[in-house]
Structures are given as structure tokens and as C-alpha cells.
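Provided herewith is a single structure, encoded as C-alpha cells, for subsequent inquiry.
In this view, the complex is presented without one of its protein chains, the others remaining in place.
Right, subunit A next:
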């Protein structure tokens, strides 16, 4: 309760005075902590290497195809809506045309013959409209990149989310991961993530939107004991930030990279790493 209250006050004062009181708070909190660590010298508190990674996503551009039940429902609603509606002018004209043609078939041709020859029937109008519509060709939903299997372009899998992953070569191994950077003192984690993004992706800043100051997930790596002594850290913690790509980019990175769908991620990422990443990704079937 005390700590909560104090934190609230600290937050308030940072807003009011623009001075970080959290440092003061830190010092206050430091004393019991130091005491604790000095007591338990046998098990020193773990030191973590801080990393920030950015999960850059391309959101879907087109709607996914409808499920069977969705299609049936859409059809049903269409039917119910037309049933409740009143006939339009065009439909009235169609009815009239039917009457005219029926009377023509009966035999009194000479009366309305001159009129009917010049008259544009509702069907004519409909045909003309359909012809105009057929001239318009919408862009295909399956792109050339889909067919060629090019995973470097954002112009693929238009109805799915795509995640940007980069390749890192380490000790002869090729490891795929989200673009990441080491945290430097004085930065916030978000700034680190943005730096990682800048290093790997060449797009104007306006075309990427980072979602919030808070990390969306974390992945912990524990180093083997031999490495612990060498590096001086117990392990590394990678904090993930989410970002959205607002405009398409075809050649936006020099490094080896891929834009991957949800299922393709399993082929590239380390299973444990993937589990941490999947925790904050939006589901897709």
C-alpha cells in the first residue's frame, strides 16, 4: 500500500514539475534491497541483459474469404431484406414491360407497335449496366508474389497478418528473429526498439506506427554457467514492442529478411522464442 501510494505521488510530481522523482524513490527503495542482497550473498540477485525487439506487422489489406456459415447467413439476410423492401422504380418498369409484351403476344400489335420499337425496356437498361460492370476488373486477390513464393515482399497473403523477421548469423548458424537491439543507459525501452527498427527497415518514419510505450511481451534467455561468468549476466530479457506498417514496402531492408504469416513463423523461429512471441499476436485461422 505504501509503495503504491508513493509511486502515485512520484508519477504526479513528474507530471507537475517535470522532474523525475522516481530517482528519489529508487534510492529509498534501494536501502532494503541492498540489505536483502547483503544477507543472501550465496545467491546473488540475477543481473539481466536488456534487449528490445520490435514486432513489425503488416495488417490485412483485404477481407479473408467468408466461412460457410457466414456465406449462408449473408444470403439469408439478403433474402429477408428484399422481402421487407418495396419495389423500386426499375422493378415497376420491369412489371410494366411484362404486361406490354403479354398484350403484344395476345395480338393487338398495331396499337403499341410504334411505341415499343423505340422504347428502352428495363431489361435493356440492366444489360447495359451489367456490360459496364464487366468492363471493370478488380485487382486479383492472389498476387504474383503469392504464386512465386517470394517471402521478401509485403505484397503477399493480402488477407493475413505478416510479421517482419530478420536473419542473424551467429557462430556459423543462421538464426531468424525479430529485429532487436541492446538497451543503452539513458534510453527508454521503446526508444531502443525504435532504434532496432531503424537499423533493419528503411522506411520513412511516418509509415510505421509503434503501438504504445509498454512492452507487449517478454522472452527470457538464461545463459549457461560458463557464459555467465564470462559475460557477467545471468541471462537476457528481450522485451517485445508492436508496430504496424502503414504503407507497403517491397525493398525496405538490406539485411536478409522475410515477411511471414502465422503458420510460416513456426518454420523460422526457435520454438521457445516463438511461444513468447505468439502470446501477444492476434489469432488467425
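What we mean here is this: contacts are C-beta pairs under 8 Å (C-beta built on N, C-alpha and C of every residue); 3 or more make two chains touch, one makes a residue touch a chain; residues count from 1.
In this text, contacts and distances are computed from a predicted model.
When the unshown chain is looked up in UniProt, the name that turns up among "Large ribosomal subunit protein mL40", "Origin recognition complex subunit 3", "AP complex subunit sigma" or "Exosome complex exonuclease rrp4" is "Large ribosomal subunit protein mL40".
For subunit A, the residues touching the chain absent from view are 7, 10-11, 14, 20, 22-23, 25-26, 29, 48, 50, 59-63, 67, 69-70, 72-73, 76, 79-80, 82-83, 85-87, 92, 138-141, 143, 158-159, 188-190, 209, 211-218, 220, 237, 239-240, 279-283.
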